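Every protein chain of the complex appears in place save one, which is left out.
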Amino acid sequence: MKAAIVGATGYSALELIRLLNRHPHVTVTEMISHSHDEELLSDMYPHMKAIIEKPMIEYDLSYLEKEVDVVFFATPAGISKSLVPEVLKTSLQCIDLSGDFRLLKKDYEEWYGGEAAASEVQKKATFGLAEIYKEEIKNAAFISNPGCYSTAALLGLIPIVQTEWITKKGIVIDAKSGTSGAGRKLSRMTHFSEMNEALIPYKFGKHQHTPEIEHYLSKEAGEEIKVTLATHLVPMTRGLLCTMYLPLNQSVTSKDIWELYQSFYEHDPFIRLQPLGTLPQTKQVTGSNYVDIGIHVDERTEQLIIVVAIDNLVKGAAGQAIQNLNLMNDWPIDEGLEYSPLYP
Amino acid sequence: MKAAIVGATGYSALELIRLLNRHPHVTVTEMISHSHDEELLSDMYPHMKAIIEKPMIEYDLSYLEKEVDVVFFATPAGISKSLVPEVLKTSLQCIDLSGDFRLLKKDYEEWYGGEAAASEVQKKATFGLAEIYKEEIKNAAFISNPGCYSTAALLGLIPIVQTEWITKKGIVIDAKSGTSGAGRKLSRMTHFSEMNEALIPYKFGKHQHTPEIEHYLSKEAGEEIKVTLATHLVPMTRGLLCTMYLPLNQSVTSKDIWELYQSFYEHDPFIRLQPLGTLPQTKQVTGSNYVDIGIHVDERTEQLIIVVAIDNLVKGAAGQAIQNLNLMNDWPIDEGLEYSPLYP
Amino acid sequence: MKAAIVGATGYSALELIRLLNRHPHVTVTEMISHSHDEELLSDMYPHMKAIIEKPMIEYDLSYLEKEVDVVFFATPAGISKSLVPEVLKTSLQCIDLSGDFRLLKKDYEEWYGGEAAASEVQKKATFGLAEIYKEEIKNAAFISNPGCYSTAALLGLIPIVQTEWITKKGIVIDAKSGTSGAGRKLSRMTHFSEMNEALIPYKFGKHQHTPEIEHYLSKEAGEEIKVTLATHLVPMTRGLLCTMYLPLNQSVTSKDIWELYQSFYEHDPFIRLQPLGTLPQTKQVTGSNYVDIGIHVDERTEQLIIVVAIDNLVKGAAGQAIQNLNLMNDWPIDEGLEYSPLYP
Partner (left out) sequence: MKAAIVGATGYSALELIRLLNRHPHVTVTEMISHSHDEELLSDMYPHMKAIIEKPMIEYDLSYLEKEVDVVFFATPAGISKSLVPEVLKTSLQCIDLSGDFRLLKKDYEEWYGGEAAASEVQKKATFGLAEIYKEEIKNAAFISNPGCYSTAALLGLIPIVQTEWITKKGIVIDAKSGTSGAGRKLSRMTHFSEMNEALIPYKFGKHQHTPEIEHYLSKEAGEEIKVTLATHLVPMTRGLLCTMYLPLNQSVTSKDIWELYQSFYEHDPFIRLQPLGTLPQTKQVTGSNYVDIGIHVDERTEQLIIVVAIDNLVKGAAGQAIQNLNLMNDWPIDEGLEYSPLYP
């Protein structure tokens, strides 16, 4: 299978290229970049030298239709919503890593600003939270890949919100991310001299992944759930950790919760439930598609704490996109994703 | 005034020496280290060369009684509890930066393990949370200096727990610290290759600053308060940030809370309330005694979020100790502490 | 004495403000920024809140002439060359931290590009390498402050190039700097995600500090000297280390060299010669004006290695500027500069 990547110079695209490079069934044959048309990716990113030497090209759907089988959109917010409708008229498989199709129209316009994709197109998108929506994804032609914070938060919260053990009001997500989540766009916040040795809270109450988390959490709980999401940038490149607090409304132990999760995810190879008494660190998933989950019940205060660690560029972006591609094509779920974490 | 520092090779001691070096009324004349007796501090820490060239000595109270006016204990847990009782029989001022006298006997034994200091000695200790207990500190001869997490948490929470605006149950403190808070003791967790590019949750439900926070919070609120404290190590050396979540039980705005804090701390020069809409970053206090506080009300979820940033070694340890010394001696509160933060 | 800082939002300016804030004879009363006219510095840099609250203003020489005594130019390359000529017609003291007046016209045009300052104005500039040109500086009204690499390299090399112990051809300067040396201008090289965990060689054979080093080295040696300068960015914010290699042409020991340096710098309080067998690390000078020098003779290969560590923003920029101001005004050399390094 041949793949095209639109927005080839962003970090999610780099990660798609890195991972697909070892995928047995897929070859990246076209890299599309409007601003770097005809350039070599390896001139811009020397780490790709000798790996990918084909020049980047302009976006041209009729060309892609002939040349490739799947198109990944790894574009900044607001690009794919105008391109995808035409793609859906072709037989191409399509995976959008941006946020353009993740939200209902009204939520999009409230949280992202600007005009949303047409509702009828948005409805064709299958939300690519791979462990939860396997069956839908297997039958999908168009995937909207979840956000990085959403992936960690939803995988950590969905098993528990389906129980009666917690109060659904008062869920807090304290989220911390490495800077690659902010992309390669230059900004003062991510200027090395200012980001280094700094821990930076940002976008409290305004992060655009909030409605995505609430929508799918509510769907899985069968009732409306709101969450408090507070995001922080941490002086490291990769890694995302969500520490999530849920008020318990009955006496349950860490072990009860652990067994619930163990059973919930027993057939999901990328979920690694940590042994009781241990908590996951971001570094233990670097470069891999793993989702490491830790459980802690603070019995003194009747709070359940769920900690989830992922690599924001892999399970939080490109890795999950490939996991979705594997599902769509009935390939083993871990094709191209069997990398061990890079440690130390 | 002459000062002795016991435990001179630890990071809090280094910071005491750095700050007292510019204090107009105090000179560090004695540095005590059992394990480095007769060595020069600058042989171990070359940054002190040409600044402090006197050899370290063994602890000898009768000598100190003659030679100095104040003794700082910057010792690991469990040392000062056996030394301080004798110090209190002298006319020496005494400031203990360790946790040995912060807790009631039963709390100490539960959270630290080992035998606590005698209750009658512990009762002589004044808790040196300088903005809150100014008057008591002015009359004290023996200060138990607060923990770093406790300082940030208490200064952020005390104004609000005295109101009826929040539910006292369900307070969450998501705390993040640079590694210097873990001291200079070698460990795998703080080995550079493993700590770098890692975000590490640790000691959930077990951190020994928990009872200290709860005790003084309860005291100030006039009712028993429990908190969920979850601590994380961040790959940076200095800086501590507490993101604290409190369920609101009535409709208040960010501005209401902001004005409460503004009024509460209006005479406290080290408290810098951030303009509404902005949140403090750790780097903006590096090397200084400032406590930067940000307020955010998430109206959608009826949660109040308080963010507090301090330098864990300054306001979280040595700086606050000097602030206490200034109070004890009726010196201006900022003597020796007027440093601007080091940025970037 | 009142001071104005032109280019107030750059990192050297921040450092001037930090240091002058504790200077007993100087107050920063005017901060000039063309692009941030009327803004508060503390809106842009929250670490300055409660420290400097005066708005920035536009550059207006006639106003400055009335209001201040000294003007610091902390401007990007190419600005001060057009402003300083008018300043020199006033009675203002003037210190330029940029490179505009460091080089002879032909060198400037070769290494910086663009038109140089007029030669007759450039000749009025005294090169502010404070340990070497004390006497000239004491009588100067206009100082051209050295570059960061130049400061470290020249202070490390000048004592030895005045001897016959080394071959003057073949001097190599392997220079490594933290990112703050590259300033606050955004670039892909200093984007956190790309600079973090990266060691980046740059500008080999083209660095604009090369002719400055060669000019003063030749002057002090009494013969023309060329140097190979290779600069590298290191993933840290502050600190600069030059490892310098000189071919020995006779048998001398580390001790011989060490004694030469000891004697050369014996009256210079900011020079700290390291004990033989030890080498300086950047972190031991952070935030301070110290210049830590280590000596190593590799007898097997007949190479002398000189290692110099400075804080690029202090001794490499603002600290040395203040040291020059102290000299110009016959104040103690360390006024405003007595800070101990921040460690760890």
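Per-chain numbering from 1; labels A, B and C assigned in written order.
Here is the rule we use: a contact is a pair of C-beta atoms (placed from the backbone, for glycine too) under 8 Å apart; a residue touches a chain by one contact, two chains touch by 3 or more.
Since the model is a prediction, treat every value here as computed from it, not as a measurement.
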Touching partners, among the displayed chains, of the absent chain: A, B, C
Which residue of C:S98, C:T243, C:N289 or C:N326 touches the chain not shown here: C:T243
Of B:T27, B:S119, B:S187 or B:N249, the residue in touch with the unshown chain: B:S187
Residue of C:P46, C:G128 or C:G294 in touch with the missing chain, whole complex considered: C:G294
Chain A residues touching the omitted chain (full complex): 11, 14, 17-18, 21-22, 45-51, 180, 184, 196-197, 237-238, 269, 272, 274, 278, 280-281, 283-288, 290, 292, 338-344
Hidden partner interface residues of chain B, rising order: 11, 178-180, 182, 184, 186-188, 190-197, 235-237
Absent-chain interface as seen on chain C, which is shown: 169-170, 172, 174, 176, 178, 193-194, 196-202, 204-205, 226-228, 230, 232, 234-239, 241, 243, 245, 247, 279-283, 286, 294, 296, 298-301, 303, 305, 307, 309, 344
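The criterion applied here is as follows: only the chains that are shown with their structure count from here on.
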Classification of the chain B:chain C interface as same or different, half of numbers criterion: same
Distance from chain B to chain A - Cα centre to Cα centre, in angstrom: 38
Geometric centre distance via CA averages, chain C-chain A, whole Å: 46
Chain B and chain C: spacing of chain centres that average the CA atoms, whole Å: 36
Chain B residues counted as touching two or more neighbouring chains: 196-197, 237-238, 280-281, 283, 286, 344
